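Reviewing the structure listed below.
For this depiction, one protein chain was excluded, whereas all remaining protein chains were kept in their positions.
Up next is subunit A:
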Amino acid sequence: MRTWEKLRPYSMVAPAIIVFSLFFIYPIFYMIYLSLFDWNFVSPTKTFVGIQNFKDLLTDPDFRQVLTNTSIYTLLTVTLTTGLALLLALWLNRKSFFHGFVQGAIFSPHIISLVSISLLWSWLMDPEYGLLNWVIGLAGFGKLDWLSHPSTSLVSLVIVAVWKGLGYNTLVFIAGLQSIPPDIYEAASLDRSKPWTTFSKLILPMLSPSIFFLVIINMIGSFQVFETIAIMTQGGPVNSTNTLVYYIYEYGFRFFKIGYASAAGVILLVIVGILTIIYFKLLSNRVHYR
């Protein structure tokens, strides 16, 4: 009886632990193991190459560009999505049919499959036959190249990501805004607080858990962007939209270099890990939890 009491919690968490180890912990270690080999995934022989894959990666100018692309994409996506969502949430945080409708409309992309969204936007952004260029043409401006020129391709992908993520982010902010007790506002207005002061000294701190949560989620999501790139650009033109996860996929499954791809995977793991730690350390001190 005594032993069962002791064992019970462990047996309760065992299923979760087993699944977690099998599908998360084991693959991570296997990936680290593979990153030390030159292997094509099917050949019976694996050649141990030590840290050669990492050396190759870090000296490859294309990989450096991939890291830069990923960082720019992440920075733009996270700031734009969170910023716009906050503005929209402030506007939509009231009860009327119209506001409800707008909120539903901007949320709808969130429930559509990213693959469909990518196909849809490929058509919209087609330089010759796309709707966007037609509209721009009507307004009297010249055509944009969108995805087909290195100078605009990455930004085009950011637009898609922002469009897709905006609704969800807004929803989280609205939930955050509505959980702020109304008496604080009353107190503020009694003290004749100006709107900007109310926003910066009251709303922002009260919203900080939501902001913190969204920045982390968006950042990790952006670092792992894959579907839009696989469908809309395949990393091109001239490597301008190649990002880490697509690069990993390309080397693993197009060029059959699993060791090299795993090494890139390890780098992704390290980057995301470091970012998460920094954010928790830095921001958690400033986040106001009630």
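Just a few scattered comments:
Going forward, a contact is a pair of C-beta atoms (placed from the backbone, for glycine too) under 8 Å apart; a residue touches a chain by one contact, two chains touch by 3 or more; residues count from 1.
Note that in this section contacts and distances are computed from a predicted model.
A chain of the complex is left out here; the name its UniProt entry carries, from "3-hydroxyacyl-[acyl-carrier-protein] dehydratase", "Monovalent cation/H+ antiporter subunit A", "Extracellular solute-binding protein" or "ClpA/ClpB-like protein", is "Extracellular solute-binding protein". Of the candidate positions A:53, A:93, A:122 or A:243, contact with the unshown chain belongs to A:122. Only one of the listed residues, A:41, A:101 or A:141, touches the absent chain: A:41. Summarising the interface, subunit A meets the missing chain with residues 40-44, 122, 126-129, 145, 147-150, 153, 231-234, 236-239, 250, 253-257.
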